[in-house]
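What you see is the complex with one protein chain gone and the rest in place.
So that you can tell them apart, the chains are marked A and B in the order they are listed, and the count of residues begins at 1 in each.
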Amino acid sequence: MEKHDVVCPYCGAGCKFNLLVQDGRVVGTEPLKGVTNDGELCLKGMSGYDFINDTKILTPRLLHPMIRRHKGDPLERVSWDEALDFTAKRMQAIIDAYGPDAIMTTGSSRGGGNEVNYVMQKFTRACIGTNSVDNCART
Amino acid sequence: MCSIPGMENAGCVFLFGYNPSASHPIVARRIVRAKEKGAKIIVADPRHIETARIADLYLPIKNGCNIAFLNALANCIVNDGYADKDFIEAHTNGYEQWWETIKKYTPESVQDITGISPADMHRAAEMYATAEPSAIIGYGMGVCQQRQNLKTVHTLAAVACVAGQIGKPNSGLAPVRGQNNVQGSCDMGCLPNMFPGYQKVTDPAMREKFAKAWGVPVEKLSDHEGYKLTDMVHLANEGTLHCFYNYGEDPVQTEPDSQGTIEALKKLDLFICEDIFMTQTTMYADVILPGTSWGEHEGVFTASDRTFQHFNAAVPPKGECRHDWQIISDLSTRMGYPMHYDNTKQIWDEMRQLCPNFYGATYEKMEGTGHCEWPIPTLEHQGTADLFPGGHFNKPDGRAVLIAHDWEHPTEMPDEEYPLVLCTVREVGHYSCRSMTGNCKALSLLADEPGYVHMNPADARARGIRDGEIVRIWSRRGSVYSRADVSDRINKGAVYMTYQWWIGRCNSLTLHAVDDVSHTPEDKFSACQMERVADQQWAERHVAQEYADLKARLAKEASAQDVEPAVAFSASQEPDRILV
Partner (left out) sequence: MNRFIAIEPDRCIGCGTCSSACHEGHERAGLQAEPRIRVVQMGEVTAALTCHQCEDAPCLAVCPVGAIVHEDTYVHVLEQQCVGCRMCAVVCPFGAIHPSGTSVAGVAGTAYDTPVHAPTLSDLLTWDPGVYTCAVKCDLCSYDPAGPHCVSACPTKALRLVTEEAGSSLADAKRLRAADAEGSIAGFIAQAQAAEEKEAGGEVR
């Protein structure tokens, strides 16, 4: 069984534990002596791992890029190239028509991590040219 | 501003608008330990929360009284002779002006607002201000999600300063964050007024620095603050905002007034969602970009006490999922600003170079159970557990400014038609919009739709509601069904709903009123009414059906991804071919 150390994604306490992996599936957890949790976990840290395996209990994982070619069209699976070109073109058109402040982006205060948040705000500021990037700290 | 482990070494822990047992069991454990080590515990909360059971003093405050309560507490600290005159003299400014406001707030004068007897207020002042060696005020969303939230934080800080319970180990304020990386997304500059490391976007020197580091002309970086997330709805409605790029958030579920949010999202020219699940927000997106999940990527989180910790990937990405930083970099490149990174460490190191307070937090230090509590300015630095050591504050003269505010009543007061206060709270077994925990078998078993509305037995009796029955709750914004949880731990006149539930969705009821500075919505206070549903069998079937329908809709929207692009193409070329 493989073990990979992680930080719990469920609250601001920052508990460290191992994810136990068998045959490419996460099958359990094991607390570590992290600075805040000191070898303990609550139920979310202990039992909150199987969503990664796409259990579909509540809602399915997203596995492929999808777009709506026009407002109100059904979603359509496309290649990454097509999805990103479509997005880039549409965003650029909005910047050209209304200026960069017509676009707002968000970081994520959840599972992504600080590096993604850094990249997102850099993209928003240096590429789009607006400071309208926020996160859910307000809610 | 102390660390989480430090909490158990304080002489007094004062919990104000914070329910650690439900929000953070691992922090609650530190408080149980503090109690066993001899600390006094004070709990001020409208509900008789778990920690109130072990409290030395429990103050059942009324909903929406925060500033009135804290002003009266400060009034007692000063009038009863517990003010730390030396600390005030040496480390603060503005005491005289502060006292002008505070002196009016005797505990008697605000007893109708706070519901706390003067005797208890005096006891609380003594217990908190005289605690040795230190006292901590732990606060949570009970402070932040109120109309006067920022002002309440000013008031709390002033209370700590006047009592001299700040600027020494294990003291001061301990705001505990709800989501795991709220601190981190703020640290990284996902704020409309700050670059990474809390460097102001309006400061020309900072713009210069970041423009140079990012290789863009300084004019490219906007010189004014951006819009806040809570402004998204009205900006979309008035036509100012045309594109919303939503990364890993579910505003339909988590922001107030869900229906209003949905209408606004539909008005956008372009709505992009980068997420791991099909959520109630993602289903309205024009573009869906599948990112990798926690467990499939590595990175750094910041805990509420400013602790950076590194986490690893455990399993490979599913399907065509890509790391979020790869998606954003690729998009940026296609839009004419090339970004490329080989791994997260490169991103982290670029960030460290630009943020003096984070510079010493290297990946190497965070290996295994290693951690870096910022400020950590140099490579040799070991990190900082307590902010403001020796009472030195982040002001040019190093002194804290005491600020007092007058209490104002919440925006929507209960009336005859809507006589109950609706307050939104947390469920211990679930998290945020529930897309993660709701997909975990063990957690979904422990509690499920349509969630619960917690109420006092008297309010239940008056409406003929029995424990476990389905009730209808409505406000000026909407109406939902949820299950009654009748408990004498709940104060009379208020009901509490957790914001994890999709059918019993409290945000269909909440008011979208925000604090004028922070723009945080007033989720802790709005007016509502409820009634027992007469036909309980119908109600049970109805909520089960609604839930099944919603899940089926999400599954149907997501099922578009099961059709490969080539198949869809050939199908459109051959009209007689039947797709299964």
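As a convention for this text, a contact is a pair of C-beta atoms (placed from the backbone, for glycine too) under 8 Å apart; a residue touches a chain by one contact, two chains touch by 3 or more.
Nothing here was measured: the structure is a model prediction, and the numbers come from that model.
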Residue among B:13, B:26 or B:201 that touches the chain left out of view: B:26
Interface with the undisplayed chain - residues on subunit B: 20-22, 25-26, 28-29, 32, 36, 50-51, 53-54, 428-429, 441-443, 445-446, 448, 468-469, 483, 487-489, 536-537, 540, 544, 548, 551, 555
On subunit A, what residues meet the omitted chain? 28, 40-43, 46-47, 55-58
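Everything that follows uses one rule, which is that only the chains that are shown with their structure count from here on.
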Separation of subunit A from subunit B, taking each centre as the mean of its C-alpha atoms, in whole Å: 17
Listed in rising order, subunit A residues that touch subunit B in their complex are 2, 4-16, 19, 21, 24-26, 32-38, 40-45, 47-52, 54-68, 71, 74-80, 82-88, 90-92, 94, 97-98, 100-139
